[in-house]
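First comes the structure, then the notes that go with it.
Apart from one protein chain that is not included, each protein chain of the complex appears where it belongs.
A, B and C are the chain letters, set down in written order, and residue numbers restart from 1 in every chain.
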Amino acid sequence: MTPRIGCNELATMGQMNMLEAIRDALGTEMAADDRVILLGQDVGKFGGIFRATDGLFAKFGDKRVFDMPLAEGAIVGSALGLALSGLRPVAEIQFLGFAQQAFHQIVPQVARMRYRSRGRFAASLVIRAPFGGGVKTPELHCDAIECQFAQAQGLKVIAPSNPYDAKGMLLSAIRDPDPVLFCEPLHGYRFIKGEVPLSAYTIDTGKANVVREGSDVTLIAWSAAVDLALRAADALSTEGIRAHVLDIRSLLPLDVDGVVTATEKTGRCVIIHEASLTAGFGAEVAATISRDAFYSLQAPIERVTAPDAPYPLAAAEQMFIPGVERVVAAARRTLEVQ
Amino acid sequence: MTPRIGCNELATMGQMNMLEAIRDALGTEMAADDRVILLGQDVGKFGGIFRATDGLFAKFGDKRVFDMPLAEGAIVGSALGLALSGLRPVAEIQFLGFAQQAFHQIVPQVARMRYRSRGRFAASLVIRAPFGGGVKTPELHCDAIECQFAQAQGLKVIAPSNPYDAKGMLLSAIRDPDPVLFCEPLHGYRFIKGEVPLSAYTIDTGKANVVREGSDVTLIAWSAAVDLALRAADALSTEGIRAHVLDIRSLLPLDVDGVVTATEKTGRCVIIHEASLTAGFGAEVAATISRDAFYSLQAPIERVTAPDAPYPLAAAEQMFIPGVERVVAAARRTLEVQ
Amino acid sequence: MGNPSTPQFLYHNDPVVPLRLLEPDGTLAEGSVSPMDDEQVLRALRLMMLSRAFDAKGISLQRQGRFGTFSPVQGQEASVVGSAFALDPSRDWIVPQYRELPALLHHGLPLENFILYFNGHPAGGHIPEGVRLLPIQISLAAQLPHAVGLAWGLRLQEIDGVVLTYFGDGASSEGDFHEACNLAGVVKAPVVFFLQNNGWAISTPRSRQSAARTFAERAPGYGFDGIVVDGNDLLAVYAVTLAAVERACAGMGPTLIESQTYRLGAHNTADDPTRYVSQEALNAWSDRDPILRVQRYLSAHGCWSDRTASEFRDDISRTIDEALATARAVPPPTAEDLFEHTYAELTQRQARQLREHAL
Partner (left out) sequence: MGNPSTPQFLYHNDPVVPLRLLEPDGTLAEGSVSPMDDEQVLRALRLMMLSRAFDAKGISLQRQGRFGTFSPVQGQEASVVGSAFALDPSRDWIVPQYRELPALLHHGLPLENFILYFNGHPAGGHIPEGVRLLPIQISLAAQLPHAVGLAWGLRLQEIDGVVLTYFGDGASSEGDFHEACNLAGVVKAPVVFFLQNNGWAISTPRSRQSAARTFAERAPGYGFDGIVVDGNDLLAVYAVTLAAVERACAGMGPTLIESQTYRLGAHNTADDPTRYVSQEALNAWSDRDPILRVQRYLSAHGCWSDRTASEFRDDISRTIDEALATARAVPPPTAEDLFEHTYAELTQRQARQLREHAL
């Protein structure tokens, strides 16, 4: 669970949204470790199209922050080379949908360098990319394709849900000897806010996090869907239903024990994600439960997801994105079973 | 179930391995429809590195069969353009692992053309690619990454397990108005043989196929893993265990009803695939069952897969690929539960 | 085209000096003859002005929350319109990026479709039957192999037609550019690669995009010709594109045209270019405004007056208002719209999800 913060720590805390927490993490680690460099499209003077790197070019200069030619494959592929030279690159891909242009560099190259070289070379780098809908972006800017990378053994795929986690997980990711795909919730960039320590801290990115305790039904999510789960938990509580909410934080590797424990708590499970149903990462979570927590299950495992279709243009997106009512309805269904 | 073949049909049948069945389908459809063209690396005079297109260049000439420059993105992307011009391209990618080079063309482009244009344009094309291990190929030639494409709504992802299906499903795929990723089992190219009608026939690619009837435990697989499931079923039968074997044939779209019916038959399920466990397509199958066939389940859903690691170099592959013993052990585990 | 302004292709020409027929002051360059007659130029000008007016309208509607994010053409009107005019909409195809509104209109796309698209209405993706246009491409450079395949397919089937594809200086850095050009050279596809070098990819300047002196110099590496043209010169763009189209029709294969122009406005309506574009650069390029240049040219011919200008303006604003009204009348998207056209038919799961959605 996100640590409670004592009174004496408050002076060292700031109210931040996700973007600010990410920027704070980048600035903190760049100041602490001069091997850390940033590269991506428009990350320099412009500060990134979402301003995630705002001010860092001014502060750290053109030997630490690099605007790149428009080629995602080269951003990721050169980041791998930069890592091998001894630097700690943090690459930004403007939208996760465009990481597909670098798929052949991420999955069979970055993820495998350690394995291929039997440990001689580590691809210690971070690829940051926002994903998810709800902010009326153009086509392909919103696709929740995080699961397409979840078969890439050797890569870590993590997705923070709140500013506290965003900063801590990003610091952990930059220090991680293994490559990390750091998926940021586009929707939460400005909307999700919270208290964040101003100093450096890390979070064990591989551990799922109980963000709300409950005993009736377990809601499992990551990234922006955690916020949805929490809102659904609020709604359920007005009906006297206490939802247990688990933020898995990491898709790859998956904290199997964390998922099993959270499921066993209630025996009823709703998994929530922004991607379409078929072959979304909810499938892996459900499959894991259906074996490793089978005997605790009291009801079918529900998945509340986008429908099986491409992400639509903006005027239709509110129909597409899973909402509180659907989560609540699914939770109720699991409870109808005796 | 694969149709039984009557005596009077035998004259029109041939014994073929997977490769021969595929080649036969290509030749059959090229003769029947002059819009059908082939493109890929070394598919011309050379007949493809596995000889899948052997003789077709000689027969149909250099206006129907094209050796392409070494660029998977351009093979797939130009196939889309060729389809829009009115042709029916069948593109070969030498190994599914290299389809990752074309990921950005397959997933956000080919799969979406119909949707993006609101039905004005159809990407009626087939991408053929072998995958899977067991034949001591170099790195990246063996990776079972079929599930990485299974989120691409708009694309069909199908994977035949035997020569009869290979021919019929490939003919269906070429005639399909929607784009099809046709995944061929490398291991089965020469080893898996069967009777194949010499005439043209199609198979409803979206329907799962019961390849063996049984009542004790359901084995679910696709592609080369079906052969493994059948061998495991043989082994189980010596212990008096009757396995029901389902070949899902199609990952996207998934025949949910077929999976549910097959599960309900026995209430015990083992899913088998060549990919690693985490986020393999077995997860989707298990998740589907854990909701839609939940009440019939008598035991945890087992997945028998490769371990969570990259595909190893050839000398270690036999330890990596799931074998009969592991399937049998998993089936037994499901039966230990009362 | 047998006139003194026949474009010279790269092998024979200094690759760095862009071809120009019309000087910024509206006079013809020395020794040049216009490749368009005045009536054509007037029609082109109307389209350029329509584009400029639509940019202004769209930006103002967007500020009021009544229109989505879109990328204005401002500054690039000669580049887009000159190239589109060299095509025959009943024979040739356009494969666009996203910043080419007037070309799409000229080729047959109803303005209301464009409005619907940037308003995020699914119906906006539709391209009417018979209009030889692929959908707007958001994934940069991904359209280039499609253009090559389409052109090659036409050639294989002996269908007349050339494919012109638009893309930016930024998009030219993607691997798809290379793979598409190389394939086009090998199969001699009748395709025109029309690279709009507008100086920027969002905030990334041309100088950071490539160390090449010109993008056109890449063409020999694919076995065909490249040429640099003044992209703010309607006549030069038209002439160069027409020559490339004729070469393609004659079986001479692809051409890479680098149209050197300048994005006078923001990258899109979400962008704030004052963060990275200097006022000097803007001023320098504003002096080379492509619309003014054409108006000066026509004035000198006696074909442009305050009266024509105000007639044009009225006509254009009527056109835009009508399209906006038509778009506004389209009913909002439904749950069916979410699923339809994913496949030719709904899948089992989609049918079920649609039923659940309807509940």
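The rule we apply is simple: a contact is a pair of C-beta atoms (placed from the backbone, for glycine too) under 8 Å apart; a residue touches a chain by one contact, two chains touch by 3 or more.
All figures in this text were calculated on a predicted structure; none of them were measured in a lab.
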| item | value |
| --- | --- |
| Touching residue (missing chain; options A:E29, A:D54, A:E184 or A:D255) | A:D255 |
| Option touching the unshown chain, where A:L19, A:I37 or A:C183 are the choices | A:I37 |
| Touch criterion as defined above, residue of A:T28, A:Q41, A:T137 or A:Q153 at the omitted chain | A:Q153 |
| Touch residues of subunit B, complete complex, unshown partner | 41-42, 44-47, 49, 67-74, 97-98, 101, 136-141, 277-278, 307-310, 312-317, 319-320 |
| In subunit C, positions touching the absent partner | 173-179, 182, 185-186, 188, 208-213, 215, 217-218, 220-224, 253 |
| For subunit A, the residues touching the chain missing from this view | 37, 63, 66, 68-69, 71, 73-74, 76-87, 89, 104-105, 108-109, 113-122, 153-154, 156, 177-178, 206, 253-257 |
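Here is the rule we go by: only the chains that are shown with their structure count from here on.
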| item | value |
| --- | --- |
| Most widely separated chain from subunit C, with each centre as the mean of CA atoms | B |
| Whole-Å separation of chain centres (CA-atom averages), subunit A against subunit C | 37 |
| Gap in Å, rounded to a whole number, between the CA centres of subunit C and subunit B | 41 |
| Multi-chain contact residues (two or more partners), subunit B | 104, 108, 115-116, 153-154, 253-254 |
| For subunit C, residues contacting two or more additional chains | 122, 125, 139, 175, 342, 347, 349-350 |
